[in-house]
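What you see is the complex with one protein chain gone and the rest in place.
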Amino acid sequence: MLHIINKSPLSNSSLESCLRVAVSGDILLTEDAVYAATSGNAFEAKLREAMGRFKVYVLQPDLDARGLGDRLMAGVTSVDHGGFVDLTISNNSCQSWL
Amino acid sequence: MASIEVGGKSYETDEEGYLVNLADWNKEVGEYLAQTESVELTEQHWEVINFLREYFEEYQIAPAVRVLTKAIGKKLGPEKGNSEYLYGLFPYGPGKQACKIAGLPKPTGCV
Partner (left out) sequence: MSDATVKKFMFVNRKAPYGTIYALESLEVVLITAAFDQDVSLVFLDDGVYQLKKGQQTKGIEIKNFSPTYRALEGYDVEKLYVERESLEARGLTEEDLLVDVVVLGRAEMGALMDEQDVVLSF
């Protein structure tokens, strides 16, 4: 399953809930959720720990918009809008955590 | 959506005649917009118009009149950085009218 998160992990619990409940699959961070995958942020360790169970992707245009294109933490894969579409196709189902 | 026609090309404007796309602006469009405002452009007008475009380029907003006046005074001298001078060039307001001719949106907070 593809899990899509679009909220900052430092002001909203949706990423944390996803990591607590979901078992495995792909996680795509979009909009304000991209902050979770920037080096040095307080959620970095939790995301890194989850990377054993999940493959984590980040939407690059959202990272660039926020001035953090050069701060992506190691192990996270960056995708463009085309890559976003590919992820929805390669996964059987998809959940947007609001 | 309204539009204007300059040199055989059509440009989108809002209902008050401000250009919708900043990138559409060129000197000819500026001259056309000045005509619709009955302003005859002199070198002094262009100085203000070019200043406004540079300001927008840098800060992504059209300055409030008070801010424009101060900034013009800093750059072009106190004899130009005052409202008598600027309203003399643009009788309907250096904010509203000059921004329109410069192809900028209406200044924030300007009614």
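Think of it as A and B in the order they're written, each chain with its own count starting at 1.
Definition applied: contacts are C-beta pairs under 8 Å (C-beta built on N, C-alpha and C of every residue); 3 or more make two chains touch, one makes a residue touch a chain.
All figures in this text were calculated on a predicted structure; none of them were measured in a lab.
K.L.:
Which listed residue (B:16, B:40, B:58 or B:84) would be found touching the missing chain in the intact complex?
P.N.:
B:58
K.L.:
Please identify, in ascending order, the residues of chain A that touch the omitted chain?
P.N.:
6-8, 10-11, 31-32, 35, 38-42, 44, 60-62, 64-71, 80
K.L.:
For chain B, which residues reach the chain that was dropped from this view?
P.N.:
58-61, 63-64, 66-67, 70-71, 108-109
Criterion: only the chains that are shown with their structure count from here on.
K.L.:
Just the number, please: Cα centre separation of chain A and chain B in whole Å.
P.N.:
44
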